[in-house]
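In this view, the complex is presented without one of its protein chains, the others remaining in place.
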Amino acid sequence: MTLLRVRDLSKQFVIRGQGGLLARKASFTAVDQVSFDVALGETLAIVGESGSGKSTTARIAARLLDPTSGSVEFEGEDISRATGKDLARFRNDVQVVFQDPFSSLNPRYTVERIVTAPLTYQGIAPKGGRRAFTRELMERVGLNPDHSQRYPAQFSGGQAQRIGIARALAVNPKLVICDEAVSALDVSIQAQVIKLLMRLQRESGFSYIFIAHDLAVVRQLSHRVAVMSKGRIVELGSRDQVFGEPRDEYTKTLLAAVPRINPEWDRRRRLSKGRS
Amino acid sequence: MTRYVIGRLGGVVVILLAVCLFTYLIFFKLSPDPAVMICGKTCTPDRIDSIRDVLGLNQPLLTQFWEFLRGIVAGRDYGTVHCSAPCLGYSFQTNESVWNMLTTRLPVSITVAVGAAVLWLLAGVAGGLISAIKQGTWWDRSAMALALTGVSVPNYVLALVLQYVLVVKLQVLPFPAAPAFADNPVLWFESYLMPWTVLAVGYACLYARLTRANVIDTLAENFLRTARAKGLSRPLILRRHALRPALTPITTIFGMDFAGLLGGALITETVFGLNGIGKLAADSIAKNDQPVIMAVTLLAAFFVVVGNVVVDLVYTALDPRVRVTSS
Amino acid sequence: AGGESQTSAGPGGPAAQGGTVQVLANAAFSHLDPVRGFDGGVNNFYRLIYRTLTTQGAAPGTEGTKIGPDLATDTGTPSDGGKTWTFTLKDGLFFETGAPITSADVKFGVSRAWDPEIGIGSPYAKQLIDAPASYQGPYKSGDLPTIATPDAKTIVFHLKKPFADFGSVVAQNTFVPVPKGAGAGTELDSKPIASGPYKVSEYKAGASLKLVRNDKWDAKTDPVRKAKPDGFQWTFDLDGATIDERMIAGQGTDVDAIAGTIQAATVARVQTPQLKQRTLTGLGGCTTYMGLNTTKKPLNDVRVRQAINFAVNKQTVRDAVGGSTLAELATSIQPPTVLGRVDYDPYPSPEGKGDVAAAQKLLTEAGLTNGFTFTLDTRAQPKMQAMAVAIQQALKPLKIDVKINIIDTSTYYEVIGTPSQQHDAAITGWCPDWPSGATFLPPLFDGRNIVAKGNSNLAQLNDPAVNAKIDEISQIKDVNAANAAYGELDKQIMALAPVVPLLYEKVLTLVGSNIAGAYLHDGYSGGIDLVSVGLTDAGK
Amino acid sequence: MTDELFVVEDLTVTLPTSRGPVDVVKDVSFTVGRDDTLGIVGESGSGKSMTALAVLGLLPPGARTSGSVRLDGRELLGQSEGELRSVRGNAISMVFQDPLSSLNPYYTVGLQIEEGYRAHRGGSKRAARQVAIEAMERVRIPDAARRVDDYPHQFSGGQRQRIMIAMALCCSPSLLIADEPTTALDVTVQAQILELLAELQTQTGTGLIFITHDLAVISSIARRVLVMCAGDPVEYGTAEQVFSDPRHEYTRTLLDAVPRIDDEVML
Partner (left out) sequence: MTVAGPRTPTLLEVEEVGLAGDPGGGPPTSTGRILGKLARDKAALLCLVFLLIVVLMAVFAPLITKLSGWGPDEFDSGAINSDLGGVPHGSLGGISGEHWFGVEPQNGRDLFARIVYGARVSITIALSATVLTGILGVVFGLLAGFYRGWVDQAISRVMDFLMAFPALIFMIAILSSLPAGNRPVLLVVVISAFGWPYLARVIRGQTMTLANREFVEAARASGAKNVALVFREILPNLRGSIIVMTTLSVPGYIGTEAGLSFLGVGVTPPTASWGQMISSSVSWYSVDPMFFAIPGTFLFLTVLSLTVLGDKIRSVIDAGEAT
């Protein structure tokens, strides 16, 4: 069952043309004829070049930005023109984790207030009170629950990112759009968060759009993968197909460039571990 | 952009028309019959009638309003006298051409406004900035206490006290008058110094507090850390990175305040006997001199409305994030 | 005249020839056009640039209010039982333009008073001189046939009915000569054509006015105007407090300055001997009173009005305007400066502090033991409000609840002058146009003068006996006898208590240390007589 | 080792919180030589960024530090703002972790790159602008000549990160501290940036402190590695040693958790 259907999405930004203040406007195509589907309970990963339009696509899919052309359907309804109740329902069902951790947190609010904001906005009261709810949520994403009264500026980059994740998971969305949601996390916490995401998918049928540069992570949790370059989807296929037999030239370059830990050292470590 | 400006200017005209009409209604309908006031102490009903006739007060209100508007563009005739465009009529009280009254007084108001604005911007922004940097120190506290005193003192009180101290007691300044700059620049400066100061104090205090609040907010931003990390000099950091975001909102207020002052500083001009638009307004209200009230209102409205357009343009120019969505 | 109205002698000795007198003024002149302007201040000023057929004297006290010839050789010759008046012009009279002043110019000047657009000043010419009903002034209706000018020196006025004091009427501003054909529209308001010793050299409306000598004026033709200084310089629209400060400080050209009455708060500061030397004080020549609307209940009961007259504490009212230095307690309607006025007190109380017992008795008689409520109109001016509050406070013990209704200064007279809008009482004042009961009692108390708009009979008193008496006095040919009769009429009216006379306000003014020849002129609301003032040392 | 470029000894950072002061960095010591690269890895929130900020005296207000930080033998800790100014952006440059909030939204990225250059190198506006464009080109921002006049919010996350790098590089510092500079970059661009950094190091002998979570990147560029956990330096050694024979439990957990592209898929 298709949850989200994106068709022929394009986005052009108005940019300054050459020739000073009074110059004519020019436009720049950030997203170009992008189409994809996300099924219920599925993870679609979007990988690709930096600046290729991944975040822009995600924003449009979450209806935070209006497309220049194209359509976005959620549960069969075109949401690119939805208003009022329909839009509210859509917003409740779709949550976003933003790429830039600090900018997306209101500097005036404590973590507790930030994390429970979606509940407040959707008129849901947390069982057991806000404090307990927040503490539990913070624990799940690996944050110290004692810090629930701190303000965003008092956290590290990775912690701020986890606040963003916690916020997205506070309600029960059908679709979570994760824009580089785990990039600032150390690998062990990253693994914990990924496990959490996958468990939620298993148990509650969440769908994800997962934007990431870490191809190893993508391979771990995606069902299908879209590869973007210069505003277009150059390759879209099942995970095994994209990783196993990439068709597009850019995908191949990408896969070839993945850095690895010095294999020699790695082998030695495994050996020593085995010994100890 | 050009279209936006043209649209806004169209809006200005509409607002001015609305202001005109509203003023007209209020002062010509709600307030007493000017004919009676012109008529004076010993007056007969006949005479009131003939005065009304000459002034066109017997016509329907809208016709009168239309005549008034037409006069601005095309000039008009009053009884035996012709009033050439832009005709804002004649004062009921002094029989002077209102246009002349405005043009002779405007330079005084502009001088007062510009001088005061320079003073309060310098004092307010500098004071607020220093307070913000030295937040919580002795300097900060005393500067903010001073700012409070400043706003709490009504400016006519300040005017009289200053006058008493500086002019009467210490005799360092002359009694305020409005001499021409060309005649005696030193006297000109000395004469305006007090009005400028008195007018500037209240604003300076407000600006200092606002600047302080905004700068403190800005100082906590991450980008300020970046600026420091680049090894920029302190003045540059403050001027470029701290002050610009802090001052952008202040431009809004400044535009409103300055434009408002161009339309006359009522109290200050009255207290110091400066013949500007503000004093003209005060006098014409006291005498219920409707054509003058009308003209003063229009002039003030013009400055404010145009000022607001300028503010909006400047604001979008100053804040790139606003700029992008506005196009 | 009352003994208190003594005008202090001018400081600084005799005025020298030359120099410029500075005048610091609160407000600008209303009009420079003589048929438009009509108040004490502007009348005083007009004498510097304009001449009229006759004029008041130039001296302190009653000497000053005596009418004497100016352009005319005498104060007029009546004929036809006082219905026709003939005046002859002196020789050697010229406008500032150099043109000679003829009787035709005088006639032209007077006829302008009929122009509804500009004839808004002194009303007497129009009221007294016979003219076609449709006459609209020389610019619209041309020549006024009822004023004859048989030759260039003679002018003959035909009145509607006999008027004994017409010699005083021709001293009014409307009788200023204007060159035939000139002065249409607002011309004279910005550029007067001088006939007096000075002419306007620079006029910035609302800011300043500069007078310089009119060399076409011949001192030999003018026994009244001393005209010692070479010029006058007005600075208008100064703040009252600033004027006081400047006068006290007396720096720079302010030593050559004169100004109006000081503010109440300044009184205490001018008590030093040095400043006392520079002060002039005297009566302003007006009466401040509270009109009681006799058509409203319960003020229609004369006992109630009398009770109020007894109860008002005039001391506190006086304190409200600045105390004993700035006002005297009023007892009669006519102020002491009016000729023929009788000094008496129909509703006496100790020190004018109000006699509550007497008032209570009258109220009990009227059946108002429990008091009542009435509304008092007053101007939106601190002084006026303070007076109203003082009255309110004084009537409280009688359980009279005074509701103060504040009306904008600019519309005050219109409101209280419209019987349909007027409330129960109002505080206002009246000044005579010349010091005679003729310009005081009939306008205020003639029941037949009650009009729907612009009414000045605030009490709306329409008493047949009073009306008859007014008619009777108007028939009296002898001016002095008439004035004496007005003095008696004053008593007759006060018995009806249509008003509560509150104060005779005084003038207290400071002059610069170099000012000479200054005295207060009774005819000009107590202003310093401008035609006599000058400088001690003209070279300073 | 006497000619070490940069030495940190027993650095401790204490931050005030509503529950009293907290040591977020405890007794950290390390050295960086010329043309040398130190990798700092560790738990999120373990004090990596605070260590970096402490070096330049950019900690949040109220923070206290102790220990010693020396660049070319010159003590930096506790120096006045004025003295630090000549070091910041000149001898030591820094790439911040959170690019969007670290860029001033009111100015074009061009100006923000230029101003650092001009503060230390002087020169005309035009020259500085040229430098800015070149720096942007070096970090692979397409169409740099046009985009130099764009504002931060007009860039993608990775592009902003690269602008931060360009800003840090334009004065050829002797020490570059890069706090997660490539997290938002795809692997190809990342490779190019890493190459660029290596090039710079060989050309100018720049010392590099590279903070990241990407252990693969560390293994390929760092000569020495510092592992942090909850403010403590749990392991410090050569890359080879840390990767092949981790001594501390935490390092081992970390290395075990690294996802590998060829790992078995859990899904």
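First chain written, first letter: the chains are A, B, C and D, and each begins at residue 1.
Rule of thumb we're sticking to: a contact is a pair of C-beta atoms (placed from the backbone, for glycine too) under 8 Å apart; a residue touches a chain by one contact, two chains touch by 3 or more.
Just so you know, these numbers come straight off a predicted model, no measurement behind them.
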| item | value |
| --- | --- |
| From D:58, D:100 or D:148, residue that would touch the chain that is not displayed | D:100 |
| Candidates C:221, C:392, C:449 or C:492 - the one touching the absent chain | C:392 |
| Among A:15, A:82 or A:124, residue touching the chain not depicted | A:124 |
| Missing-partner contacts on subunit B, residue numbers | 11, 14-16, 18-19, 22-23, 26-27, 30-31, 144-145, 148-149, 151-154, 156-157, 160-161, 164, 205-206, 209-210, 213-214, 216-217, 220, 248-249, 251-253, 256, 260, 263-264, 266-267, 281, 285, 293, 296-297, 300-301, 304-305, 308, 311, 315, 319, 321-322, 324-326 |
| Residue ranges of subunit C at the interface with the undisplayed chain | 240-241, 263-269, 271, 315-316, 318-320, 322-326, 379-382, 385-386, 388-390, 392-393, 404-409, 411 |
| Contacts of subunit A with the absent chain, listed as residue ranges | 1, 39-42, 59, 62, 64, 88, 91-92, 94-96, 98, 100, 103-110, 112-113, 116-128, 130-131, 133, 136-137, 140, 149-151, 153-154, 164, 167-172, 174, 200-205, 223 |
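One rule holds in what follows: only the chains that are shown with their structure count from here on.
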| item | value |
| --- | --- |
| Chain whose Cα centroid lies nearest the overall Cα centroid | B |
| Centre-of-Cα separation between subunit B and subunit A, whole angstrom | 52 |
| Subunit B and subunit C, separation of their C-alpha mean positions in angstrom | 39 |
| Residues within subunit D bordering two or more other chains | 98, 101, 154 |
| Touching two or more other chains - residue numbers and ranges from subunit C | none |
| Subunit C-facing residues of subunit B, complex | 31-33, 36-45, 47-48, 50-51, 53-54, 79-81, 90, 93-96, 101, 104-105, 160, 163-164, 167-168, 171, 174-178, 270-273, 275, 279-280, 283, 285-288 |
| Of all residues in subunit B, those that touch subunit D in their complex | 221-223, 225-234, 236, 240-241, 244-245, 248, 318-321, 324 |
| Residues of subunit D defined as touching subunit A within the complex | 17-19, 41-46, 48-50, 60, 97-101, 141-142, 146, 149-150, 154-159, 162, 179-180, 183-191, 213-217, 219-220, 239-240, 243-246, 252-255, 257-261, 263, 265-267 |
